[in-house]
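All protein chains but one are shown in place.
After this line comes chain A, so read on.
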């Protein structure tokens, strides 16, 4: 999804880049979601590994649980951001 980067016009113009073009709104959201997913999952994984080493005699499951927590958190945030955007769209319409 990140393949279609914000579609900048082919020529260098004086267009303000502060606001993304409208067709890239969704892609930007997806990008955020993925980065969020990666960050949260790795955080969860780290916590899981630490816990497994410290408390659970190097079992595998705490790491998986941490990853699951991170991914779930990221998923939920992404979901809420998408729904928020949908709500705003509906309000505008």
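Here, a residue touches a chain if its C-beta (ideal position, glycine included) is under 8 Å from a C-beta of that chain, and two chains touch if they have at least 3 such contacts; residues count from 1.
Simple rule for what comes next: contacts and distances are computed from a predicted model.
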Name per UniProt, for the chain absent here [options: "MICOS complex subunit MIC60", "MIP18 family-like domain-containing protein", "Ubiquinone biosynthesis O-methyltransferase, mitochondrial" or "ATP synthase subunit gamma"]: "MICOS complex subunit MIC60"
Chain A, residues in touch with the chain not shown (by the definition above): 1, 4, 7, 9, 11, 13-15, 21-27, 30, 33, 75, 78-79, 82-83, 85-87, 89-90, 92-93
